[in-house]
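With one protein chain withheld, the remaining protein chains of the complex are depicted in position.
After this line comes subunit A, so read on.
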Amino acid sequence: MELKIALAGNPNCGKTTLFNRLTGSSQYVGNWPGVTVEKKEGRLKVEKDVIIQDLPGIYSLSPYTLEEVVTRDYLVKEKHDAIINIIDGTNIERNLYLTTQLMELNIPIVVALNMMDLVRKNGDDIDLDKLSRRLGCKVVPISALKGEGDMVLINEIKSAAMANRAKEALHVFDGSVEHAIAHIEESIESLVDKDDLRWFAVKLFERDEKVIGDLALDGSLMEHIESHIADCEKEMDDDAESIIINQRYTYIQTIAEACVTRKRPAGALSMSDRIDRIVTNRFLALPVFVIVMFMVYFVSVTTVGTVLTDWINDTLFGAWIQPAAQSALTTAGASGWLVSLVVDGVLGGLAAPISFVPQMALVFLFLSLLEDCGYMSRVAFIMDRVFRRFGLSGKSFIPFLISSGCGVPAIMACRTIENEKDRRMTMMTTTLIPCGAKLPVIAVIAGFTMGGAWWAAPLTYFAGMIMVIVSCIILKKMKMFAGEPAPFVMELPQYHVPSAKGIGIHVWERVWSFLKKAGTVLFLCCVIMWFLGSFGVQNGALGLVDTEHSFMAAIGGAIAWIFVPLGFGTWQAVASSISGFAAKEAIVSTMGVISGMGAVSGYTGSMDTAFTAFFPTTIAAVAFLLFNLFDSPCLAAITAMAKEMGSRKFFWFALGFQNLLAYCVALMVYQLGGLATATVAFGPWTVVALVMLAALVYLLFRPDPNKTQRGHVAIQGAAA
């Protein structure tokens, strides 16, 4: 017989570790609340006909967060045979709060009391028999990390699932509340399943918006129920929602007092607290934060990561594989286009995704270390104040930092941001920070326009940061990113020593899924870009041609008019920008090829004359640089974004936003900057630029339409 078991519990209670142990599936274990947003299923390692359903880590079954609604809908509708409720033994009170709610679902429950090794280490004692009696269900002591108690848990959950469902509901509330709930039960008896009666009655008592909406009770019935709630509220002098929550906690407190003996006096400092005294100390927190971030950046982006990436690109592929393939094919007598297809198209296309692997692996290694040990929550704690100002989470700092190295791991690093809107907004804006591959463009244009002034590169980073802030403020006021303010009420979990195996599995999973999904798309895109860049129609025949006759040049020429108001409406400049979609460093090499200077990677004085064909004026070159800094990132980053956004709508919106933003900024800089330096005459485009500027200022400073609404609700609520 097949059994379906649900696994439910708070965030940070070791749920994912237990899930991995039970099912043998390798999956991520983190410390950041809400990491298990997607539902995961697995079969029991020892018995394949038992299915374990991993549910999101939640604190409550309230109707407000997505994770909570997913979980409760799932539990009410799916009718599992049993629930394993995993509880952090070192934090029984808050963990049992969810238990009291799960018990109303009338599904057999077994409580897995996790972290028993830590409980023992702290010298605390939990009376398991008493706890089991008081809760009315089996309590199994386990340690998911050390693998203690797995088999006992499996046996208990199986017998609970197979036993008769009928179970005395846990009555945690006072007489008068129970009285009101009994009345509500009576009045909806015919409308809901008998097993779910108490669940619905309690939710109606709480005036749960979702349940009221789903049940669609008629007016007189609703009035009848409302009168019972109001009577009870009057008697208890509190609102229904608070009454329920207070009484759950009161009930738990009596259980905890009876069953748990603590060695440490309340409020005494644990090991974790002592670490926090330094790490989030008023004066030391920022220096510690800077050191940690510098190390992450230094190792994964500037030193080890870049060395490995360059080695894969230049040595492994550039010096070994590609020349070897070329000579092998040439000796075999392959035609020129086939050699080019294999060497530049296929192998070049393969090198692109593979070369990102070392950087990504390192970034994920650091991210999972930071998450698993508990520091990531502290990052949010320390940086919240800065990032909240423009509507982001404190954890957005990490993607922005990594993005100055490479946008691909930066987009992937957004996963640590729990709020979906914050996450999407960070993904959209993080590539506005110039990445390492944009440095050659910056160097070349800075050399061309400013004689290679040292402050040119820092200036572009600064411009990038300003663009991020401007974009976030504008986006946050849009309807699609507004929504309810994410309450920043966050647990700061205890520090843990991370498990090497868990981190290894996690890094491998991330890298592998990137190679599989982004890798295939990226590979195809690279082949297409190769085709466009190397093929064309010359002398009436389709074939391998020089860049200036390629399809890319033709496309560049065809759409060059779009860029006329930006000052660089020349096919050369446009074709170079298009090549930037394959990889941003390709912009400069394409410029070199088109201008007949061959392969170039940095600025030389001889470029000045060569690039006058590209840019009629200096300000046009600046506009070109800005456009290429802020437009949609390279294909690798775009594919990563498509995968991570998890929504077509948001993905296309992001692409549109990035390109529109880049276009507008470049246009304004060219027209207004040109006017100021007397290189561009006043014309209709100047007016357009001024209108754009006005629109930008309006979008930036207009009052938040969603905020006023929220404030209104709050005032109404306070008056009620």
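Going forward, contacts are C-beta pairs under 8 Å (C-beta built on N, C-alpha and C of every residue); 3 or more make two chains touch, one makes a residue touch a chain; residues count from 1.
The criterion applied here is as follows: contacts and distances are computed from a predicted model.
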Request  = Refer to UniProt and select, among "Ferrous iron transport protein A", "NAD(P)/FAD-dependent oxidoreductase", "Extracellular solute-binding protein" or "Succinyl-CoA synthetase, beta subunit", the name of the complex member that is left out.
outcome  = "Ferrous iron transport protein A"
Task = Write down which of A:382, A:482, A:661 or A:675 is the residue touching the left-out chain.
result = A:382
Note = Sole touch to the unshown chain from A:117, A:148 or A:491: residue A:491
Query = Looking at A:196, A:276 or A:344, which residue reaches the missing chain?
reply = A:276
Message = For the chain left out of this view, which of A:62, A:302 or A:538 touches it?
response = A:62
Message = If I consider the whole complex, including the chain that's not displayed, which of A:242, A:261, A:303 or A:647 touches that chain?
response = A:242
Note = Missing-chain contacts on subunit A, rising order, are 59-60, 62, 64-65, 90-94, 97, 238, 241-242, 245-246, 249, 266-267, 273, 276, 280-283, 285-286, 377, 380-382, 384-386, 388, 484-485, 487-493, 713-714, 717-718
